[in-house]
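One protein chain omitted, others in place.
As written, the chains take the letters A and B, and residue 1 is the first residue of each chain.
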Amino acid sequence: MFIPGNNPGMMQDAHVYAPDSIMLDLEDSVTLEEKDAARLLVYNALQSVDYGEIEMVVRINPLGSPYGHKDVQAAVKAGAHVIRMPKTETAEEVVELEKAIEQIETSLGCVGRTKIMAAIESAQGVMNAFAIATASKRMMGIALGAEDYCANLKTSRSKEGAELLYARQTIVVAARAAGIDALDTVYSDLNDMDSFRAELRLIKQLGFDGKSIINPRQIEIVNEIFAPTQKEIEKACAILAGIKEAQKRGSGVIAVDGKMVDRPVVMRAQRCIDLAIASGIITKEDVYE
Amino acid sequence: MEINTASAGTLESGDILVEIIPARQKGIEIILSSAVSHQFGKQIKQVIFQTLSELNVTDATVHATDKGALDCTIRARVTAAVCRATKTDVWK
Partner (left out) sequence: MNKIANRVKQIEAMAQKTGFPVYSEGKNPLVRGKIATPRKELQQASPKLVSLEEAIRQSGLKDGMTISFHHHFRSGDKVINMVVDKLAEMGFKHLHLAASSLIDVHEPLIAHIRNGIISRISTSGLRGALGAAISHGLMDEPVIFRSHGGRAAAIANGELHIDVAFLGAPSCDSLGNACGYAQGENVKSICGSLGYAKVDAQYADKVVIITDSLMPYPNTPNSISERDVDFVVEVDSIGDAAKISSGAIRDSKNPRDLLLAQTAAKVVINGGYFQNGFSIQTGTGGASLAVVKFIREKMIEKNIKASFALGGITTHMVKLHEEGLIERLIDVQSFDRGAAESLINNRMHKEVSANEYASALEIGSAVHWLDMVILSALEVDVNFNANVLVGSDGVIRGAIGGHPDTAADAALSIIVCPLLRGRIPCVVDEVTTLITPGTSVDVIVTDYGVAVNPNRPEIAERLKVAHVNVVQIHDLKEKARKIIGDADPLPFGERTVGIVMSRDGSVMDIVRNIKDK
């Protein structure tokens, strides 16, 4: 969930809506005059507010701007889990960010703490998606930023999203190939929840791991669409129980309902259960007791 | 340290508007307006004072208009105001 970095009211309680991840934004939602104040606000909030288990992301300004390196410093010092780099076009930019992070982490004695997410927002970025996704061991995900991308393509956004199809598929494939997450762009019309739903169904089908959102009201709908069905959960539980059983017997071969189960199926089952827990359909106790 | 007049923050709910002006006399003077001044006035002033001390500001007048800000926000706004007032940067 995107939170403007200069809005303390929203920053203080964004976590009560229980998003998977909160992204405090220093880039587009902050005016040039307020960059310094927002950076301090984000820095102090990250250190003081109890965000619990939520993944905390800071979107920095481009490293080439007068603000980028200061943003990195503030985010790393404050202990953000992830730095989101905007408008990423090449693998070299990721490497530059990695170096900046590493330098600060070295001085703090916490090397390796901060992960990187790259936002791909241009045609060049899409063409380099795989290189970007594999540019650093800190890379945890790549995300599509559709507004800038559409401007770059010389088109505009439509409800159906035909103009984004290539970028979306490229990003999902690149992320999968690199073994990291693929995250979709925001949907900003809060008065059209039906189109938002349709877009969520599309990106889930394309293989995305999640969706960027701009308002807590969107959380429930994302969870609803991404949540596995009861049938899927039951099947997944049976598969995971089968593994446990097999491990007890010391057998590497698992069969559920007489069918052999191989590794991808187990991984999918685990992912289904994780999602079900994240969506609040079941609790950890339901699965692991 | 030379202090010019500068401010940071907004009057949005959960924020605090901090204005720093050159000291009229020696020391720190804090003028606070807040709906929760009965219960939290002392604490808010304490946070402002402490943040100023950490930034080595010894003489200044501070006008703070609080809209229910938490301590971390107060610290951030005071720091931003001081940086602007002294044209310094906490990020090297």
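The rule is short, and it goes like this: contacts are C-beta pairs under 8 Å (C-beta built on N, C-alpha and C of every residue); 3 or more make two chains touch, one makes a residue touch a chain.
Not measured: the values here are computed from a predicted model.
> Among A:158, A:215, A:230 or A:247, exactly one should touch the missing chain; which is it?
A:215
> Touching the absent chain in the whole complex: find that residue among B:3, B:17 or B:69.
B:69
> Mind listing the chain B residues that contact the chain we can't see here?
The missing chain touches chain B at positions 13-14, 35-43, 66-71.
> Tell me, which residues in chain A touch the chain that this view leaves out?
Against the left-out chain, chain A lists 12-13, 16-17, 49-50, 190, 215-217, 220, 280-283.
The working rule: only the chains that are shown with their structure count from here on.
> Given the complex with chain B, which residues does chain A contribute to the contact?
6-10, 12, 36-37, 39-41, 43-45, 47-49, 69-70, 73-74
> Which part of chain B faces chain A closely enough to touch in the complex?
8-10, 12-15, 69-73, 75-77, 79-80, 83-84, 89-92
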